[in-house]
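Every protein chain except one is present and positioned as in the full complex.
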Amino acid sequence: MSALMQVLPYLVAAYVFLTGCYGLATSRNLIHAVGCLSVCQVSTYILLLAVGYRSGGTAPVFSDIKPGSRPVVDPVVQALTLTDIVVGATVTALLLALVLQIVKRHGTLDPDELRELRG
Amino acid sequence: MSRRLRLWLLAVGGAGLAALLAAACLDLPGFGGRAHPYGTRAVRASLARHTANTVASVNFDQRAYDTLGEMSILFAAVLGCVVLLRQARDEHRERPRPAEVARPVRRYALLVVPVALVCGLYVIAHGQLSPGGGFQGGVVAATALHLLYLGADYRALERVRPLGTFETVDALSVCAYLVLGLAGVLAATAFLANTLLPYGTFDTLSSGGTVPLLNAAVGIEVASAVVVLLANFLDQAVEIEEGNGG
Amino acid sequence: MNGWILAATVELGGGGAAALWGVTTGPVARRVVAQNLTTAALCPALLLLAQGYGRPAYVDLALLLALLGPVGTLVFARLLHEDLEGRRPSAWGLTYAVAGVGAVVVIVVCAATGPGRAMVKLLVIGALLIGGNLIASRALSGGFQGVRGG
Partner (left out) sequence: MTGVLNLVALLLVAGAATAAVAQRDPARQALVLSVLGVLLAVLFTVLQAPDVGLSQLAVGAALTPLLIMLSVRKIRRRGRGRDGAR
């Protein structure tokens, strides 16, 4: 149990990433593909926070506990993840805007049909 | 390339990537380990500068230059959306008919909008003390405003949302972040260095030197960026029609 | 052993798995109801976790979820109302049961906190959670009948 728990969070992150990639590659709908990309982003959050976790630790926020009274987890990876989430959402919005533009120009949401149009 | 061949290629590549990722996972330091050298040093630095929330200290003090990068990505993404979603020459606007929403839902929306705005401001203002900060609070405040569309009417939202003002405020808050950084240079230290203001008393709203100011700038930027973003999507989804109309 | 964390685990496991199952299977009408009940099921789990870890600061998460969860449901109720028309998705029995669990958790955590500012915050969360949940259910079962093209 504990040997598995040592690597399980990393494996979950890897699994989520591969699942997202599979969805991205087999998607027949560009909006669905954008959703799959946000699933891929999720894997990076899980990986970063898993690296920074410490058993028995608590959040490095000292508004309600005394500094030094309890062990704390790593704040650096948390700061990276935090900004990543908000920026990720705006990037999703940018991709959705591109999708709307593609639909306007080519009238289709299917990436395969788009390729036929160009060729 | 046929669809079948592409799937085979994906399977082979995915299997290889999965094997490499699994090998990498097994080599990482175990989950929940005790050794976090960067974390320990970041906590010490944050406490030395009287910032109770270490994450805010990392974001707006120790790695403030990184946050400037994040802000510019945010700004660029919103700019891209505005350009992509603007009204084209062959499109026209059509006023949506006023919506009739069930009365309890409308009342709930009108009641919760102020509560949610206050919550967003609370999350921004307490960023350097308790969990929260500009990034989270900004999104909350901006999303809360759109309850007016969801629970009432698009026109109600348009009335309280002067878009031009929000676009200007967005740009101004990015500038404010830069100016605060340059103030550090003028005070003869370094760009974005937190040596400008006194650190204050630990665990109070004004503690942490420039952290609360940078936090507020980010909060305003994120809030107005999300409002502008959603406004463009809403215009496309609700008002803008194809063809030149009449 | 910490009873709060045990309760949170049960709530998270049961509520999360049920919500996930509900949101991935069946007609759209049932999926929206499951999405709405996710908020109501997981918000008490967050409160229990805050209590279990001994960190009142974590309560902010429950506050935001109680505030934004119903907003998310209203998004679907408003923008999917054409798919939902004629079906009137509602599961009032389940809605009241989950709201009851939320109320019980809020009251128990309040009792453990004792009077003060923290308790006021918990009561606000409870009111937002239950009120938002009931209103979102109301919106799903035909709150946007008159909306056309908006």
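A few comments on the model shown:
Each chain gets a letter, A, B and C, in the order it is written, and its residues are counted from 1.
Just so it is clear, a contact is a pair of C-beta atoms (placed from the backbone, for glycine too) under 8 Å apart; a residue touches a chain by one contact, two chains touch by 3 or more.
Every value quoted in this text rests on a predicted model; they were computed, and no experiment measured them.
Partner chains of the missing chain, restricted to those shown and counted over the full complex, are A, B, C. Think of the hidden chain as still there; on chain C it touches residues 1-2, 5-6, 8-9, 12-13, 16-17, 19-20, 23-24, 28, 31-32, 34-35, 38-39, 42, 45-46, 49, 53, 55, 57-58, 60-61, 64-65, 68-69, 71-72, 75-76, 79-80, 83, 149. Summarising the interface, chain A meets the missing chain with residues 1-2, 5, 8-9, 12, 15-16, 19-20, 22-23, 27-29, 31-32, 34-36, 38-39, 42-43, 45-46, 49-50, 52-59, 61, 72-73, 78-79, 81-82, 85-86, 88-89, 92-93, 96, 99-100, 103-104, 109. Hidden from this view is one chain, which touches chain B at 53, 55-56, 123, 131-133, 135-136, 139-140, 143, 146, 226, 229-230, 233-234, 236-237, 241-243.
One rule holds in what follows: only the chains that are shown with their structure count from here on.
Across the two candidate interfaces, B-C and A-B, the one carrying more C-beta contacts is A-B. Placing every chain at the mean of its C-alpha atoms, the farthest one from chain B is found to be C.
Note on chain placement: the centre of chain B and the centre of chain C lie 24 Å apart, centres being C-alpha means. Between chain A and chain B the centroid-to-centroid distance comes to 16 Å (mean Cα coordinates, whole Å). Multi-chain contact residues of chain C (touching two or more other chains): 57-58. Residues of chain A found to touch two or more other chains are 59, 61, 63-64.
For chain A in complex with chain C, the residues that touch the partner chain are 58-59, 61, 63-65.
Contact residues on chain B toward chain C in their complex (touch as defined above): 96-102, 104-105, 108-109, 112, 115-116, 119, 123, 130-132, 136, 140, 143-144, 146-147, 149-151, 153-154, 238. Note for the complex: chain A touches chain B at residues 5-11, 13-14, 17-18, 21-22, 25-26, 50-55, 59-64, 67, 71-76, 78-79, 82-83, 85-87, 89-91, 93-94, 96-98, 100-101, 104, 112.
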